[in-house]
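Every protein chain of the complex appears in place save one, which is left out.
Letters A, B, C, D and E mark the chains as written, and numbering starts fresh at 1 in each.
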Amino acid sequence: MSDLLEYVQDRYAYWAIVLLMIIGLYGMLFKNNLHKKVVGMIIFQNSMILLFVTAAFKWDATVPVRDPEIDVQVVENYLNPLPHTLMLTAIVVGVAIVGVAFALLIKIYDNYGTIEEDELLNKLESPSPEDDGDCDTNDTQRSSSPKGGSA
Amino acid sequence: MSAYETYFSTVPFWAMIVSAVAVPLILAFGRKPNLREAVTLIAAVIKFVLVLTLLPDALAGRAGEWVLFEIAEGIDFSLRADPFGVFFALIASGLWILTSCYSIGYMRGHAEKKQTRYFASFALSLSATIGIAFSANLLTFIVFYELLTLATYPLVVHSESKKAIAAGRQYLAYALSAGLLMVAGMAWVYMATGTLEFTPGGILEEGMVSASGMKFLFVLFLIGVGVKSGIMPLHSWLPNAMVAPTPVSALLHAVAVVKSGAFGVVRVVGFVFGPEVMATYGLNIILAVASGTTIILASLIALQQTNLKRRLAYSTVGHLSYIALGASLLTAEGFIGGMMHISTHATMKITLFFCAGAIFVHTHKSDIRELDGIGRAMPWTLGAFTIGSLGLVGLPPVNGFISKWFLVSGGIEAQMWPLVVVLLLSGLLNAAYFFPIVHRAFFREGEKRADGRSVWEGVGEASPWMVVPLTLTGAMSVFFCFFPDLPLRFFTIATRVTQDIMGGGLPL
Amino acid sequence: MTNPSQSLIIKMVSRTLATFIQVFGIYVIIHGHYSPGGGFQGGALLAAGILLIRMTEGREESQPTLATAIATPLASLGAVIFAGLGVVILFFGGNYMDYGAVPVPGMEVPVVRYYGILIVEVGIGLAVMTGLVSIFDDMVRTNRQSGPDMGRGGMS
Amino acid sequence: MDMSKGKKILGFLSLLSLTILLLVAVDSLPKRGLPDAPAHQVINAAGNTGAGAYFIQSAYEDAATPNMVTVVLGDYRSFDTLGEVVVVFAAAIACYLILRRREDEEK
Amino acid sequence: MNHIPVLIPMVLLLASMFAVFGKRSQENYLPFLVALAGMGLSAVLSIIGMVHSVTEGPIHYHLGGWQPPMGIELILDPLSAFFCLMITLVAAVVLLHGEERVRIEVGDRIPAYYSSALMLVGGLTGIVLTGDLFNLYVFLEISSLASYALLATGRKPAAVSAFRYLILGTIGASLYLLGIGFLFMEVGSLNMTELAVMIPEVPVTAGIAAAAVLMVVGIGLKMALFPLHGWLPDAYTFASSPATTLVAPIGTKVAAYVLIRIFLFLFAIDFMKEGIQLTTIVGWMGAAGVVWGSVMAITQRDMKRMLAYSSVAQVGYIALGIGLANPLGLIGAVLHAFAHCFMKACLFMVQTNFLHRLGHYDIFRLDHRTRVAMPWTCAALAVASLSMIGLPPTIGFFSKWYLLLGCIEEGAWVFLAVLLLSTLLNAVYFFRVLEKVYLRSDGEAYDDHDEEADQATSSREVSAAMLYPTLVLAGSLLVLGFANAWIVTHFLQPMFPVW
Partner (left out) sequence: MNWVLEIFLDILLLTTAIVALQAKDLMTSAVATAAFGFTVALLFISMGAIDVGFTEAVVGAGIVGVFFVAAIYRTTRKTKD
């Protein structure tokens, strides 16, 4: 029994991470609302970061800031700073992607007036005539007329 | 296995490239028909002369070779004028001159459109054909083989009618698939032997591939070359491709395309697999069955056709298989007969197509039943037609007799009696589908118009641009029967190649 | 965002709070060598200060704090500081980003590295602050209502 | 992401298999917090100094900075950090490219 | 000379930072010139690097002067140099070609466009050059962010497809990161060279196998490997033409490169082949992708979408070659990546030219008048199509040739059959276009009147700036075809030491 307890004690953090990952992936893949997809993405990325931080963890070690009192030559005294650094980068990457995701989402709302995926798919399948134009260009006339274009 | 003594020569390359160089000129002179056609003719003559200069060395067993560059890792892109290549190149380039003259007459007489594209594609496909003839290895061969497919595609779809486009699609589908299978087979051979160089007597040896693998490999190659040489059931593109203008049918479907297929069959049998491997694994049986069946079936189908060109097309299908059959005998006579049939069939069939084209352009008749009594209106044309028919039946004094003689004696030597029967039977069938035409043309009265006069009244010969070439080819057919070795030494070359393939020890 | 608060108190509070946040942000950048924090955290705090003002006063009114038009070029400048430092080191014969290769008179190699990291952190801080503000500005910009200052010109 | 029923089921199945894969993989990972896990080794399996251990031991000597994360971020792995800054910049540019409109359209 | 590995991506990234300066107007040529200079410079550097890596061996560049396990290492070996060269060359040509269209389709956001383009290319070269797994992730995200932005320009649905790409791309990158995490926890390093030494030393656990699987799935998503390709067709179809032309040829190839790196230089190939048989799975995915992509391409009438599906198929070829996991197969895969890069760029350029002059790229609306009006563009289309089909002597034939050899060596007959079948399928959808362009679709007889009408349709060929890049790429397909043996012996064979 105590073996089992020990086993659980060793693993439960990993299980929580896996659970979070799956929740996040579920949100990204199966949620209908694009906002929710982004939420899923945030959860997913954070669970990934959590895994790395767990990898850096050592029992009875202190934070990776040099304390003159604690010998740096004994590696067991300090947490591994490498995954921490990596995850700083990963967090920033994550927020950048979230920013772009929101920007795209806003653009979709501007174009279609909805951010529900099923409605979007309906609109994509029956495109309105103006969909064919280049919505952001300033010369729809030019690209639609066969004689257009500059020499 | 006598590999040829090779020497450096750029002539094969120039012979190959000269008509390709003509293409831009032809395109550039698109608006000046006379100049454009002059370019075509000049290129044709230059090409023939260049090939001719290779003949003495080929007879001496020396092959001019130019390794241009390495085209794929371990494989060179090289052109080598070995005797067999020269043999084929001579036929193709020689007949190109005549076909060019005839084309000019036909195209002008018929007021075809897009003549520039026509002549350009024509020149390009000749380049490809000569390239096929001079390819020193399989990869070079396939490059030109595919090029030939592409270059002839515009010719097939020339009229751009729905029918032509459909035929073009079918042609592409067949030819591309065949090329693909051949590429796969090549890759396999390369992995097994480490070389793709054509070697008399074959590059594959026993045990390199498992027995079933060897059979599969042979089938791959057979399909690869078989589509172009119209072995049944891969032939069906050929009759449909007859929608092309007649000179195209004449050159491409009597000489270039189908003959490169037949040439490929001999190359594959003699230079890739080799008689020993063929015999050991029973591959020649596969080939013999396929070609024998094709000969009989094609002749039977030809009997059903009422369109003259289609009948000729099926006749072509049948006769191409003579060549394959000759190769499948694996005897010296068989090889000689097969190779000779490449040349004899070329002159005869081109004569027939020229005649069909002349009749069509001049009278707009293409159905056999409409040809009653035409012989009197166009005696030269139909005379040539008669000569060609006699030759294809295998009667002297036309050169078809020579090749057929060797084929039959090869069959007897190999003791493959069914094949001998097939050959004889097909001769009869040939007679059955050709002689009625001749009979109608000369011995029947033409239809009467309302005013009681014959439809042929006032109809004379077609333009000399067409009549002269067809007369010439007809005359050549007769001439080669009496002097098979003169002036181009076809017979000597064929013997020489056969010796090389068979290992040189065989008496003739 | 689109409905900026008109309340003076909120404005005052947010301005004051923003100032503190930004001071803290600068502290975080500078002090990153000794305690948690550094360029990114500091930059994000600086951005948070500006975003606070943006949110309470509206995008147009808060332009003087950090104009949208110069946010993107400033982000680029921050990145250029970082990347450029590496390029400068190349001229001193070191590998890219090898601060120790720069001979600074009277400084030990570790100290040179110390200052190298500091410069990098400042670059990160600048880039992150302006980058985040730029993203935010692009997001809240409404499609049709507008101010006269919309993204006119860069630093040309 | 066409949410037809079949695809949904397929998606759930793949999610399930991923879950199983992850759980199995997680089971073989070193126990949490073990100081001698491969990631923390002083001498790693290749016989080199392990990166994490080296950072702990020499960060202060190399850059006179007590915060190891800062040193790794700013010096040892500064190229990553440069990439991180470029990512933020890229995001800013991306939002610019996606959302920013022409002045005259907005008037 | 020794700084080349870092200079190639940094020149591009620095250029991307400078490209945003400048007025937001269509007459602002500064970003374009900066981009062109950046791409040109990095292309030149790539050429030097390529030559250097082949003649004098690979360069291992230690960033910050730190030895590999501590610092990040950039590796310029023949493989990475080759991909760098390919990316920068094609990107430079595409950039030149797209300039005119960018002004039309992107309008006043030109600085951001070119900045993103440079970041895309810079990120991709970074991916190619880096020798550190996490650094690779960072560069992966840089290039992904840039490509999301680029692919969001264009028609209205572009935003939706770009969002979908973002979601799936993030999943892919995150799974890759997860794989790194497992590997790091199980083995304890991030450096590829070191990992290659260490992985055989440590016992094989579920964690390592899962790491391999996750990395392959993650990269497979980026690469649009068959069941994971869902984002690609829409994203390429709806994006603005210059953006598609830029992203399509190089984006997926780099993911393929990462796959090769993972298979060859990270995990021992035997482990991948016999241990967890991941190569086989990848090969089958590739084969399925080849068939699926080709079949879908046949059903399209939108040329851009057809090309997008064809990309799925072509990626399948590369995966198939990687799945063979023998030197010939890998040479085929790399050569095909190279060939496809040029072919797809050329074809998308042709499509852009059609859009530019005709205002559409609907296959059913193309006819012989198109060819009369744009003879050179159509010639480029023909050459590129033949190469896509794989007819000699274009490069497309030879890449397939090596794949075939690899299949036979491996005894993978199904893959062989797939290769042959797909060639026919390719022929179907490309000859369909060629037939439209080169033959009269109405099937009516051709008369003098038509000939006059054709001549009256005076040439409306695109401007030189758009035409010449197209022609250069089309011509290069032939040149590369003839030079393939040279490429293989001098550059590709040194990449794959016989194991």
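As a working rule, a residue touches a chain if its C-beta (ideal position, glycine included) is under 8 Å from a C-beta of that chain, and two chains touch if they have at least 3 such contacts.
Note that the structure is a prediction, hence the values are computed from the model and not measured.
Asker: Could you tell which one of A:Ile43, A:Val72 or A:Leu120 touches the chain left off the display?
Answerer: Spelled out, the listed residue whose C-beta touches the missing chain is A:Ile43.
Asker: List the chain A residues touching the unshown chain?
Answerer: For chain A, the residues touching the absent chain are 9, 12-13, 16, 19-20, 23-24, 26-27, 31-33, 35-36, 38-40, 42-43, 46, 49-50, 53-54, 56-57, 59, 61-65, 79, 84-85, 87-88, 91-92, 94-95, 98-99, 102, 105-106, 109, 115-116.
Asker: Counting contacts across the full complex, list the positions on chain C that touch the omitted chain.
Answerer: 1-2, 36-38, 40-41, 44-45, 47-48, 51, 55, 132, 135-136, 139-140, 142
By definition in this document, only the chains that are shown with their structure count from here on.
Asker: Strictly by the touch rule at the top, which chains does chain B share as contacts with chain E?
Answerer: none
Asker: Measuring centre to centre, with centres taken as mean CA positions, what chain is farthest from chain A?
Answerer: Measuring from the centre of chain A, the most distant chain centre belongs to B.
Asker: Which chain has its C-alpha centroid at the greatest distance from the C-alpha centroid of chain E?
Answerer: B
Asker: Give me the ID of the chain with the smallest distance between its Cα centroid and the all-protein Cα centroid.
Answerer: Ranked by how close its C-alpha centre lies to the overall one, first comes E.
Asker: Between chain D and chain E, tell me the centre distance in angstrom, where each centre is the average of that chain's C-alpha atoms.
Answerer: Inter-chain centre distance comes to 25 Å.
Asker: Multi-chain contacts in chain E: which residues touch at least two other chains?
Answerer: In chain E, residues 13, 17, 20, 63-64, 106-109, 134, 138, 141, 145, 148-149, 152-153, 159, 184-185, 190 touch at least two other chains, as defined above.
Asker: In chain B, which residues are in touch with two or more of the other chains?
Answerer: Expected reply: no residues.
Asker: Let me know each pair of chains that touch one another.
Answerer: Chain pairs that touch: A-C, A-D, A-E, B-E, C-D, C-E, D-E.
Asker: Which residues of chain C touch chain D once you look at their complex with the stated criterion?
Answerer: Where chain C meets chain D, its residues are 32-36, 38-40, 71-72, 75-76, 78-79, 82-83, 86, 96-97, 99, 108, 110-111, 113-114, 116-117, 120-121, 123-124, 127-128, 130-132, 134-135, 138-139, 141, 143-146, 150-152.
Asker: Can you check the complex and tell me which residues of chain B touch chain E?
Answerer: 69-75, 77, 113-114, 139, 142-143, 146-147, 150, 154, 157, 159-162, 165, 168-169, 172-173, 176-177, 179-181, 183-184, 187-188, 190-191
Asker: Chain A touches which residues of chain C in the complex?
Answerer: 34-36, 38, 40, 128, 132, 135, 138-139, 143
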